[in-house]
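Dropping the structure in here first, questions after.
Selected chains only, in their assembly positions.
Think of it as A, B and C in the order they're written, each chain with its own count starting at 1.
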Amino acid sequence: MLEFCQFGAGRIGAIHADNIALHSGATLRYVVDVNEAAARAMADKYGAQVVSTETALADRAVGAAIIASSTDTHADLIEAAARAGKAIFCEKPIDLSLTRVESCLEVAKEAGVPLALAFNRRFDPSFATLQRRLAEGEVGEVEMVCITSRDPAPPPIDYIKVSGGLFRDMMIHDLDMARWLLGEEPVEVAATASCLVDPAIAEAGDVDTALVTLRTASGRLCQISNSRRAAYGYDQRIEVLGSKGMLRAENHRPTTVEAATGDGVSRDKPLYFFLERYAAAYKAELDAFIDAVSSSTEPSPGGYDGHAALRLADAALQSFKEKRTVTLVW
Amino acid sequence: MLEFCQFGAGRIGAIHADNIALHSGATLRYVVDVNEAAARAMADKYGAQVVSTETALADRAVGAAIIASSTDTHADLIEAAARAGKAIFCEKPIDLSLTRVESCLEVAKEAGVPLALAFNRRFDPSFATLQRRLAEGEVGEVEMVCITSRDPAPPPIDYIKVSGGLFRDMMIHDLDMARWLLGEEPVEVAATASCLVDPAIAEAGDVDTALVTLRTASGRLCQISNSRRAAYGYDQRIEVLGSKGMLRAENHRPTTVEAATGDGVSRDKPLYFFLERYAAAYKAELDAFIDAVSSSTEPSPGGYDGHAALRLADAALQSFKEKRTVTLVW
Amino acid sequence: MLEFCQFGAGRIGAIHADNIALHSGATLRYVVDVNEAAARAMADKYGAQVVSTETALADRAVGAAIIASSTDTHADLIEAAARAGKAIFCEKPIDLSLTRVESCLEVAKEAGVPLALAFNRRFDPSFATLQRRLAEGEVGEVEMVCITSRDPAPPPIDYIKVSGGLFRDMMIHDLDMARWLLGEEPVEVAATASCLVDPAIAEAGDVDTALVTLRTASGRLCQISNSRRAAYGYDQRIEVLGSKGMLRAENHRPTTVEAATGDGVSRDKPLYFFLERYAAAYKAELDAFIDAVSSSTEPSPGGYDGHAALRLADAALQSFKEKRTVTLVW
């Protein structure tokens, strides 16, 4: 039985707590959150205790820590949990600074603890199946990866301001998908972007609409399309062109109901946002982490993947600003 | 907190036990099964106890009984649970004999206990949405209901022999859907059927492929298509033609992955069978039952719906045998 | 070069005239129509002449006759054309009376002329492909054929009155498809029907909504669903369940445009009616006729198929009226 302490009792934290409860080999022991009421509610639901960070990490019965608190606390918590010898499951990002991420990876490595990064989309049933079939060679060699990723609506401006910007906050998920599907590291990054959704985003120094292209050393190409707004809901699609065909994964819909009337034939919009679309992914990623820790294997994706995706995001931002292709060496 | 005793610790029983655990207002207290090992495993998982039927029903703390044991035990358990004052959630069928069903309904009525019948498909997100939108008048008046219902593979012959036959065992779900969607009772039933899948089914006195048409008093029509075998998996589709358009619900698939190759463009088969397809429906139907009992409202569908569907199944069998339209008075 | 005389310069006639013009091995020589203006317009467009029936049939240079005039003239024209030694391409039906149809077939047989019946749907690219793949065994043995056939709107009441009724006028196309796809003659016919679309249709002694089930000697089943009204356009779909899978053909749409908005995801309605949906079929059926005549092979479908479909339509009507399954011997 793997015992967890969880940092953060918000929306994502609640999902992880549910999934711990559904797993026969895991249990939630501690909840830590600055919002005491939220921490209390979560602890009560699962028979856990509300404690301080120190208490949670000091308990040797606790084998793993989930870090689902606000982004600015991730790096400190990773280092503290690593030094306390806990296996770590951290929401992205580790940090918005590459050097800070590197120090976290170093601390975890020295402590010898596994560090999983919650790139949840890798566990989406459709994307995971696409990646597996791609890896099995069903469509031959990868030639082009096309990722469409659009949010239903932009986050609050206050969030935008501390988010690190679209490339580091939003596109980082897609950059991770790109690395995973390309099967090679991108060595060239080119970006273009605009602020079309809300002028306040531009005032905050950010963009809301962006296109990035990647190229690997062997010439594989990738294009990523991001928008902070899609009137029809969360648009999460992937297609991969290979030498023998194409694999693609379309959006998920709440029902299969179709209405045919004098106005046309209509179906449901995609599931609204990440909580709905990636419900199965959240469960699968935590199950995979528990399995990895329980079997002493390395969880994947890990801290390195977070670091690599952040490098790509930084390169995209630089490319956008300098209007030129940025080259990366791995 | 509604406390349950559950009869039957098999596949369906396990699903109900999970869903009780996920519900914040319900708990599983007792498990009863002739298979002691199965009962023990379920009870251990949820902190319940393995007891006899008598003990379970005698405990006044128990508010509700789930009957998910073998079909031939349903009627006795309904009567016993009703006399013990428990709210009842029973897997279909109540019984294969209409008169026995009637006596069960009578006992439940006298005892004043709610009796819910587990026509799970009414709770499938796609079918439930279709029915709601139909009821809201989105496509006008109902004119024709078309139900396609095919199993991936026939059950064992031993099951076929005690099943009551295709009309009572398999099509009864579709006959319930027909009643629900037509919004009127069918007054004419015509059936045709064949044994095309496995000659052993004919030897057991049953059919494996069947078509039934229904007609209501106002002239609404319905066609039901059943087969015990669909090589591509569980085929569960509904379409309803109305005066202003059509609503239809297609099959559910495991992923949205599509492969385009030199051979064509292919997608996943439908989800394999009822456990996969109706996972969400099983949760929703139990939630609805718990809500109904907790709020002292009548659960739906109830015992009457089981009786009505069985009448239609018997009429279909008669029509098939006598090669004529059978008329029903309600 | 096969020279044609054409009887009937209406909508369908115009399509046939176009398709003769597009064929490198055929030419239109004569047009016959009681509506002289229509005949004149068609003749002028293609360099043909307007003549009387007698003149057209007397010309030995004319090898083939297209009969696309009003239904009540078909039988007489078939007999006249057959006696004049012309190959005959006749719009359905030959006649509404089985005995009259039989006499036409007899005359054509005695004259030794080919008689093709324009069951255009057999030449629809989707349906023809489905039938070919079915015949090639792609989904194993045929077990169940499901035909959905709904018109966008009912014809004028004056047409209804002389049409022979829904079974003989509209469903006859579907009964032909059923025979073609089942690969065996239906020996049992059961029908139910209603008047739901327009009370004037009931007053005219007809129905507008109907379901028919067929059963062949080996037990293959078929269901046909007809309505005189589908608010979303011409609904023409077929699915065939076989022992190894299912083939289905969906509706055709004008474009592939899809709109995703806050209201849902919508696509085009099906093509409006037979002129749009079966444009390719009309060309293919005439090409096939010209090829058959040019190569002295028997055109298919032929007069026999028209006779067989009418027998099924008559049986369906009888079944509906007598509320019993009607048996046919072939």
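By definition in this document, contacts are C-beta pairs under 8 Å (C-beta built on N, C-alpha and C of every residue); 3 or more make two chains touch, one makes a residue touch a chain.
Fair warning: this is a prediction, and the values are worked out from it, not measured in the lab.
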Assembly size in copies, with 3 chains present: 4
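One rule holds in what follows: only the chains that are shown with their structure count from here on.
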Arrangement of touching chains [line / ring / star / complete / other]: complete
Identifier of the chain whose CA centre is least distant from the whole-structure CA centre: B
Chain A and chain C, separation of their C-alpha mean positions in angstrom: 57
Distance from chain B to chain A - Cα centre to Cα centre, in angstrom: 40
Sites on chain A at which at least two other chains make contact: 260-262
Of chain B, residues touching chain A in the complex: 24, 45, 125-126, 129-130, 133, 138-139, 244-252, 254-262
Chain A partner contacts - residues on chain C that touch it in the complex: 230-232, 235, 260-270
Chain C contact footprint on chain B (complex, rising order): 139-141, 143-144, 146, 148, 150, 188, 190, 192-197, 209-211, 213, 215, 219-221, 223, 225, 227, 229-232, 235, 241-246, 323-325
